[in-house]
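Apart from one protein chain that is not included, each protein chain of the complex appears where it belongs.
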Amino acid sequence: MLLHLSTWPEVEAYLKQSTGIIFPIGSTEQHGPIGAIGTDAICAEAIARGVGEATQAIVAPTINVGMALHHTAFPGTISLRPSTLIQVIRDYVTSLTRAGFTKFFFINGHGGNIATLKAAFSETYAVLNDLQVPNGDRVQCRVANWFTCSSVYKLAKELYGNEEGSHATPSEVAVTQYLYPEAIKQAPLSKEVASGHPIYGAADFRRRYPDGRMGSNSALATPEHGKQFYDLAVKELSNAYLEFLSGE
Amino acid sequence: MLLHLSTWPEVEAYLKQSTGIIFPIGSTEQHGPIGAIGTDAICAEAIARGVGEATQAIVAPTINVGMALHHTAFPGTISLRPSTLIQVIRDYVTSLTRAGFTKFFFINGHGGNIATLKAAFSETYAVLNDLQVPNGDRVQCRVANWFTCSSVYKLAKELYGNEEGSHATPSEVAVTQYLYPEAIKQAPLSKEVASGHPIYGAADFRRRYPDGRMGSNSALATPEHGKQFYDLAVKELSNAYLEFLSGE
Amino acid sequence: MLLHLSTWPEVEAYLKQSTGIIFPIGSTEQHGPIGAIGTDAICAEAIARGVGEATQAIVAPTINVGMALHHTAFPGTISLRPSTLIQVIRDYVTSLTRAGFTKFFFINGHGGNIATLKAAFSETYAVLNDLQVPNGDRVQCRVANWFTCSSVYKLAKELYGNEEGSHATPSEVAVTQYLYPEAIKQAPLSKEVASGHPIYGAADFRRRYPDGRMGSNSALATPEHGKQFYDLAVKELSNAYLEFLSGE
Amino acid sequence: MLLHLSTWPEVEAYLKQSTGIIFPIGSTEQHGPIGAIGTDAICAEAIARGVGEATQAIVAPTINVGMALHHTAFPGTISLRPSTLIQVIRDYVTSLTRAGFTKFFFINGHGGNIATLKAAFSETYAVLNDLQVPNGDRVQCRVANWFTCSSVYKLAKELYGNEEGSHATPSEVAVTQYLYPEAIKQAPLSKEVASGHPIYGAADFRRRYPDGRMGSNSALATPEHGKQFYDLAVKELSNAYLEFLSGE
Amino acid sequence: MLLHLSTWPEVEAYLKQSTGIIFPIGSTEQHGPIGAIGTDAICAEAIARGVGEATQAIVAPTINVGMALHHTAFPGTISLRPSTLIQVIRDYVTSLTRAGFTKFFFINGHGGNIATLKAAFSETYAVLNDLQVPNGDRVQCRVANWFTCSSVYKLAKELYGNEEGSHATPSEVAVTQYLYPEAIKQAPLSKEVASGHPIYGAADFRRRYPDGRMGSNSALATPEHGKQFYDLAVKELSNAYLEFLSGE
Partner (left out) sequence: MLLHLSTWPEVEAYLKQSTGIIFPIGSTEQHGPIGAIGTDAICAEAIARGVGEATQAIVAPTINVGMALHHTAFPGTISLRPSTLIQVIRDYVTSLTRAGFTKFFFINGHGGNIATLKAAFSETYAVLNDLQVPNGDRVQCRVANWFTCSSVYKLAKELYGNEEGSHATPSEVAVTQYLYPEAIKQAPLSKEVASGHPIYGAADFRRRYPDGRMGSNSALATPEHGKQFYDLAVKELSNAYLEFLSGE
């Protein structure tokens, strides 16, 4: 059930059965020479919708732009500052808590979002308490990264070994290829690819990772791999969501 | 050209030909008993992509959640506070200005966004100046509402007369039906529908507009009408975008 | 009744009869070679006081500085950022709501304030709800521009035709001349005056409108015209205020 | 020279002779049973204009609303939060520094503003430095309270002794009576008046000071006294302003 | 009783006897050629702990970094902006008010903190009221500077006369020497030392006060003096704290 295709009376009815909601959150950031800028949002959205179908959960519109400040030296990247993203999450969760939702499950496609999301959850719990929002003290937020699912991780290692890398990975590119086969890109990739550097500011990042990839060989991706990753992630995160829902 | 399906080298190449970008912006808010909660985002996104195709412009990911505080007494509505939305717009525009974009065309599906968008543009111009962002003093932002296109307005009046209303209108519902025929909703609509009240806070809004519609008979919508509205809006806004681009 | 000349027991007594209050809001910004920098505040204040007398309403101190970022490339202009003005309005309205006021009528002299004011109203309604301020859900804010009164507009067209323009207009200059005849300024005005350009940042504005006027011939103003505009605006806005007060 | 009655070319000319500007700042807050709510703004404005005339300085529009949170339990009081007032001062000073002003002299009518003003000055110096505003490192802000002028203080002691008190004082009421003799108020004042309590929150303040006065007998004020105070303050602050201007 | 060495059940027990708490607040800023950068925090912390012992009060961890923007042109200085410090104080006081504390006594070692602290107290009282924090309307905050104790001031004048100055004073350096005799510094001090200049921005400060001292001869300090100052301050502030506690 997709929130954006539902009516408010349908949401009202849904809330009688469940107070859980799934938020896809990605990023709009460079993914190397052949990875799509929307990779993180595309993967998160598709997987979240798969989870929604499998679990009868409502899926909210995708947060397309996340915390990607370190990628902003590459054109096409859009980033919120962490302080902005915290307010965005606070506003989203507060709006829906007032309607009766209490379990917020963020299916995340971007490692760079995790820290800010967790900070935002803490901030939001305090706001809900400060404002005495009804049932605010029962609100629970959880971030679940599809790319750290153990089944996903295992397959990525099997298929790509060290060439999986950590940004513009073949696994995430594969998922986008499965979903948008018409948008598969070709470009020469340097054999050598930087890896292992810590992440600081945007200019520093581009100096260290000149084509945007971090240790990955995005060219190994195939749409067929993408389907496998998608299926594994949907299955594992569906279980995780149901467990989250049933947790006290 | 969709930003989220492009690579950063493609964006770099695009910038050599154009510094314009289109942002769909909608809202996630109740649209009465049969209108989809995502109506404003759905319409803005589709029309923006149509304009992007017609004009060879790059289209950014949709801003799905806007300023809908007055709808938050209905479940399913999500809203940013104006102060949050201002920071979001500031972050988006600043990110892309640093990459070389200077013309930001927001195709908007929600009347409630307009004031905050305009405030955000002013705030952003000042930030770009304060931070001395290169070419920041040449940045131009424009909001273009598909639903106030004269051709759209004319057709809506012809088809629906006063039953067009001003929220959960048959015209916007029609566009969603054209795009998502599988999600057409049926529900009994009261003959009487409130209209003409000013908009204040959320509780007040729900008291005045108990089913969420503002003077509209959403049931008049058909997918065929939706296609007509879509075509008119794409055409008119394509011209508007090209004019915006060519303006000094 | 002027708030600043009243005592708190007088305000307490007033609140037993009315919960309405009038706020003049203007701007401190360049108004071309012969228009006063305080034009927007001067006009708003005088007209608001006229309305206050005509309707027995209490009139608050004038908000002299508004959102005029686009004028800041001309010396003497002072502007709040939109995000600041939102907090100012939030503070004003919250202070007075706690005292019992519920109807806030902003008589506005500056087009550039409108968007931010509307955003501020939305933000404020949400704050009042968040903080559970007593009667907060009944608070209503309205912006009424004296210069868009239909009677004012009609007279301006009759007197000046297209030379009315849209900034440093003869009509607003005339009102200041009526109120401060001792401060009438003379300066050569170029025959050619820029007009019709959209408004972006401050440097851009000054490039497009080198002497600050937007399509106006301020020199057509006379104190006698000013009195006419003043009278029309007071009359029309008095009716608007009473209608606002009596609205549910 | 009043900023709001000047044109921008006049300000441009002024800046060739002086980069100083005077800001009246007051408050909109209860002043006991017979003191006007605008007392602090009225006094600051009039005295600032007197200083402006005496020193050929430009006088900006009055900041009517200051930091009066502790008075907000009395109806009619309006207050900015300190965090808001800091942003307001930052915006004012930044706007004018970009135009060439460097010496900002705040003539203040309200003790409660002092701490926040000083905090705001520090914040603003840092902003000017952060943003590398031209000449920003030469900006100087000063707060000068008319009511702490030694000549004023001496006269108040002579005329009223301990009955001067510290809020709704006969001296400040006298100045308003001199300026607005038509608005002199009468009301029975309790002989006993609280004094000497520290100031905490608004509810606490009203418990301690039930009629709003702090140790003062406002009824001792006369318009004649007011003129004396006005003259002394204008003289002493004119000297202070000139000294401020000539300081390196 | 030191908060950081206590357990939460001990704090719970303490609250049954007292709702007061002492906060040392200092600064991390240059103190001239021989004064320690931590002088203000060191003095405040030690004296606060002395007061805590003398009065059986709980002492919170030291706020080491305060408002020292004007010292930031000297290496080693760390400063919060006033707007940040206000939020810090708001968070501290709100956290502890929810636990039952109502009397907050800030023992302060830095003149530059005073204005922002007072602004922060006002902001915090309003937040406590806005959020309806239980007993929030009874919260009282007080800043007490050890260096303005009359006994301290008197001794400083006796020992140093005008060479006490107003920053990097021998009295505060003496206290640090008493506490950290192993860290006494030697360096040639110019005979001439700037004094009497007002304080504006950081670059301006360093121009006026090239070695960081303000009118002081820090070299007069001795550990023995330090003990005397320490004893006087502890005694006087212990009385002040007890008086604060017993005040209604």
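Labels for the chains are A, B, C, D and E, by order of writing; each one numbers its residues from 1.
Here is the rule we go by: a residue touches a chain if its C-beta (ideal position, glycine included) is under 8 Å from a C-beta of that chain, and two chains touch if they have at least 3 such contacts.
Note that the coordinates shown come from a computational prediction; the quantities given were computed from them, not determined experimentally.
In terms of the touch definition stated at the top, the absent chain reaches A, B, D, E within the entire complex. One of E:Leu3, E:Ala54 or E:Ala219 touches the chain omitted from the figure, and that residue is E:Leu3. Interface note for the absent chain: among A:Cys141, A:Leu155, A:Val175 or A:Leu237, the touching residue is A:Cys141.
Screening A:Ile34, A:Ala174, A:Ala202 or A:Val234 for touch with the missing chain picks out A:Ala202. Only one residue from E:Thr28, E:Thr55, E:Asn145 or E:Ser238 touches the chain missing from this view: E:Thr28.
The residue from E:Arg81, E:Lys103 or E:His167 that touches the chain not shown here is E:Arg81. Touching the omitted chain from chain D are residues 130-132. With the whole complex as reference, residues 67, 69-70, 72, 81-83, 86-87, 112, 114-123, 125-126, 128-129, 136-142, 198, 200-204, 247 of chain A touch the missing chain. Touching residues on chain B toward the chain that is not drawn are 131-132.
Here, only the chains that are shown with their structure count from here on.
Separating the centre of chain C from that of chain E, both taken as means of CA atoms, is a distance of 46 Å. Distance from the chain B centre to the chain C centre is 29 Å, each centre being the mean of its Cα atoms.
Counting partner chains per residue, chain E shows two or more touched chains at residues 131-132. Contact topology of the protein chains: irregular, matching none of line, ring, star or complete. Pairwise, the chains that touch each other are A-B, A-C, A-E, B-C, B-D, C-D, C-E, D-E.
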